[in-house]
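Structure, as structure tokens:
Complex shown without one protein chain; remaining protein chains in place.
Chain IDs A and B follow the sequence of writing; residue 1 opens each chain.
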Amino acid sequence: MAVEAVTPGNGDVMFAVENLVKHYTVKVSAFHSETLRAVDGVSLGVKRGTTLGLVGESGSGKSTLGRVALRLEEPTAGVVRYGTTALTSLSGRAMRRLRPKLQMVFQNPLGSLNPRMTVGQAVAEPLRLHHIAGNGSVRTRVGELFERVGLSRDHLGRYPHQLSGGQQQRVGIARALASNPEVMILDEPTSALDVSVQATLINLLRNLQAELHLTQIFISHDLSVIGYLSDRVAVMYLGEIVEIGPTKEIYERPRHPYTGALISAVPSDELLDNRLRMMIPGEVPSPINPPPACRLAPRCPFAKDRCRVEKQVLEPVGKDHLVRCWRAAAGEISTDDFLHQARLTLEA
Amino acid sequence: MATGWVEEGRLGIEPEAGPPPTGRLSDVLYQFRGNPATIAGAVILGIVVIAAIVTPEFPPYPPYKIDIEHAAIGPTWAHPFGTDQFGHDLFTRVLVAARLDLFIALSAVAFSMSIGVALGAVAGFLGRWFDEAIMRTQDVLQAFPRFVFAMAVAWAMGAGVFTVIVATAAINIPGYARLMRNLMLTAKESEYALAAVAVGNTRLRLLWRHLLPNTLVPIIVVSTLQCGWAILEAAGLSFIGLGVRVPRAEWGVMISMGLEDFLNGHWWIYTFPGLAIAFTVLGFNLLGDGLQDILDPRRRRA
Partner (left out) sequence: MALLEVRDLRSSFFIRSGELRVIDGLNFEIDESEVVGLVGETGSGKSVTASSVIGLLKRPGRVVGGEVLWRGRDLRKLDEHTLEQDIRGKEISMIFQNPREALNPVIRVGRQITQVLRIKRGMSKEAAHAEAVRLLESVHISDPEQRLRAYPHELSGGMAQRIMIALALSAQPRLLIADEPTTGLDVTTQYQIVQLLRELRARTGMAILLITHDLALTAELCDRLVVLYAGRLAEVGPLEHLVRSPRHPYTNALLQSRPHVGMTGDIPTIPGSVADMMRPPSGCRFHPRCPNAKEICTELQPDLERMPPGQRAACHNPVPVQEEVAASGR
């Protein structure tokens, strides 16, 4: 799948992955191993200064994708590009030299901080590692970063466990910003936090992105947040992208049944309206032996025989909008069918 | 493969757990006060340490002077622990032996810990065939029956204090190596390790600055408990003659001296050194358990 097809307009793609694959070998018994296909051939690109939302549930591979894209884990196959550089071909040393430009904010605010380092030291580390500021000015820069993310300088000498979850995550953000990155991957940065704290942090992230013109991939299972922050959205299921397109279109007129189910679960502005839930029965199967052909077929209310035997590919259904479903691409099923399905479920 | 949600501060759980250690002294003392076992352990070891430091400098009786007239006297006010078959006052000797036994135990633990931890850290961190190779050598080492191994060391180095230390240390290396390896494997996968790589640490720096400081805590707890074991092992080796020689004041040797005289019914000669060992080992165990409670955030006092 050529990257161009999943990237809008081709202009100025800052960060892209091509046919990225990550498989794990899992030992099922003493003599038998299985392959866990966490990421199974994903291609996408993010234009400079925009945010791509990556949505999926457990087993989708979205978090793995984030880590592999930054070579925090090595891909099994595929290429990752930063500008024109293929990150995947770089030596360890060369990769480390580029790391300041490619940063990540992690999911677990407390877990992503070394419990035995003060938060000031944690944020100073990238500055020192990459000699970004002279020794005297490291302190100044750390102080500035703290302020930028809304932390008081009083916290500089504290240890992570002495801060609240929201504060811990701000430290994580400050650390990621310390090296002046161009690309940021955010892996569920607010999922572990209270609703009101989430809101504050999301506002912060949104403002930072605009101010610093960051190119971002925002990974989450929370569709409300993704819808609010992203320019484009990619939906993952069992290691594959099933739909990718502009945010507005994905949310207003989802084309893939799985997207339809996810979108129907988003609370709307009026909490009490929109009680229509499109339900997909069953649970997400294990990525160890994903269904052949269309991976949603065993659960999909719209599945036909062809779905169970023919491997599905991404096809265009609109400008910069692709779907991995022959029925959707052919116009056989659409959002209206999903709503109808939801009504049926409600009545049942 | 579920997305990990962290429960943030569910008040139903956090105050029970208590805050993780800040390392401040007042904090440590507070935890101590709440833990009777630890206090008991600390007191016991305190007594032993004082005995070890003070008694050899100011012995109530000369520990090595043979005095046949006073041989094999049972416990009396003049000799609270009695005397052995050579007339040595046992109270003096038991207390004086504390120094040697503590020295042997602490040295053995220090050796086995440093070597074992180093091996385990390398195995866990580098993984793959390093891990396999190192762990297999540990398997081989662990396969030796302890006393056979000690005998081999004694044959090579001659009996004595150093032999006991080396033999005890060597036997305990695999335990540390395995523990450290497992801790390292877990730490390697942690999110802060990932973050450290993302920020630009080299592998070496990751190991040194991030992983090692965080894996040492359980090792320290284990070491405290190991000290107790080491005393028992050292005493055992000396008892069978591979370590310290008669008539040096060392609990294991003293027990063997007592058993030589067994048929005469002079029970106090072997009993009091035995009790000393039990007392000291108990102290280490209680302290070790207490440390575990203190250092584990979930079991700390709120």
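The rule is short, and it goes like this: a contact is a pair of C-beta atoms (placed from the backbone, for glycine too) under 8 Å apart; a residue touches a chain by one contact, two chains touch by 3 or more.
Small disclaimer: the values here were computed from a predicted structure and weren't measured.
**Q** So one chain is hidden, and I want to know which residue out of A:L87, A:V225 or A:C294 touches that hidden chain in the complete assembly.
**A** Here the residue in touch with the unshown chain is A:V225.
**Q** Just to verify: which one of A:H23, A:R116, A:H155 or A:R277 makes contact with the chain not shown?
**A** Within the whole complex, the residue contacting the unshown chain is A:R277.
**Q** Considering the complete complex, identify which of A:S58, A:Q162 or A:T335 is in touch with the unshown chain.
**A** Here the residue in touch with the unshown chain is A:S58.
**Q** Among the options A:S179, A:Q209 or A:T247, which residue touches the chain absent from this view?
**A** A:T247
**Q** I need the residue numbers on chain A that touch the omitted chain, in ascending order.
**A** Contact residues on chain A toward the absent chain are 57-58, 164-166, 194-200, 202-203, 206-207, 221, 223-225, 227-229, 247-248, 251, 261-262, 265-269, 271-272, 275, 277, 279-280, 283-284.
In this text, only the chains that are shown with their structure count from here on.
**Q** Averaging over Cα atoms per chain, report the distance between chain A and chain B in Å.
**A** Taking the mean C-alpha position of each chain, the two centres sit 49 Å apart.
**Q** Along chain B, where are the residues that touch chain A in the complex?
**A** Counting only chain B, the residues touching chain A are 1-6, 8-9, 19-20, 22, 190-192, 194-202, 205, 210, 213-214, 297.
**Q** State the interface residues of chain A toward chain B in the complex, per the touch definition above.
**A** Checking each residue of chain A against chain B gives 38, 57-59, 63, 67, 70, 72, 96, 99-100, 103-104, 106-116, 125-126, 129-130, 159, 161-162, 164-165, 172, 175, 179, 188, 191-194, 221, 286-287.
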